[in-house]
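Complex shown without one protein chain; remaining protein chains in place.
Presenting chain A:
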Amino acid sequence: RIYPLMRVTLTTSDGASVTVSRQLTKHSGFIEKAITDMAVDDNAVPLSAVAVDVDDATLKLVIEWLTEHRDDALPYPEKTDEERRADDIPAWDQAFVQKWDTKEDQQQTLYAVITAADKLDIKGLLDMTCKTLANKINGKTVEEMREILQLECDFTEEELAEIRKENAWCEN
């Protein structure tokens, strides 16, 4: 049973503490499981103690998203690969992610939130951020993908030719 008014103190990997309502943490499978498993009397869930690498800045973004989505239905509806689509990101979420795009380290922020959502088992946030990254990659050229992912090509010309041959084989 979830007590919406119950407060939970979260301790981040960089030592900060944030206190939030159970109404928000109920969306995190990890925190809910930690509360149940650890039988925490004082409602404190020390994230760093269970080796979850979520820093203060990332956790603040996660809480901002959770606050907006506090009334979302649970459990989160799982979709099959066939049902999954990338063009159904709600307007608020799009604006939320758009905010990071003005930052120099937008890609790192997106990766950090994806990782935090995965570790904290927040399915809705993980789904939304993965779609956002997929939308950035989909339909792009190889060069554009390297730029988006900030990765360098480490293939030889022969290796690239072999991959292109495999790709062409798949298309034919």
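The criterion applied here is as follows: contacts are C-beta pairs under 8 Å (C-beta built on N, C-alpha and C of every residue); 3 or more make two chains touch, one makes a residue touch a chain; residues count from 1.
Basically, contacts and distances are computed from a predicted model.
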Seminar exercise, completed: Record lookup, UniProt, unshown chain, options "Ras-like protein YPTC6", "F-box domain-containing protein", "General transcription and DNA repair factor IIH subunit TFB4" or "Large ribosomal subunit protein mL44" -> protein name "F-box domain-containing protein"
For this session: Out of A:A57, A:L74 or A:V142, point to the residue that touches the absent chain in the complete complex.
Result: A:V142
Exercise. Which of A:V18, A:I63 or A:L133 sits in contact with the chain that's absent?
Worked result: A:L133
Exercise. Footprint of the hidden chain on chain A, which residues?
Worked result: 81-82, 84-86, 111, 114-115, 118-119, 126-127, 130-131, 133-135, 137-142, 145-146, 149, 151-155, 160, 163-164, 166-167, 169-171
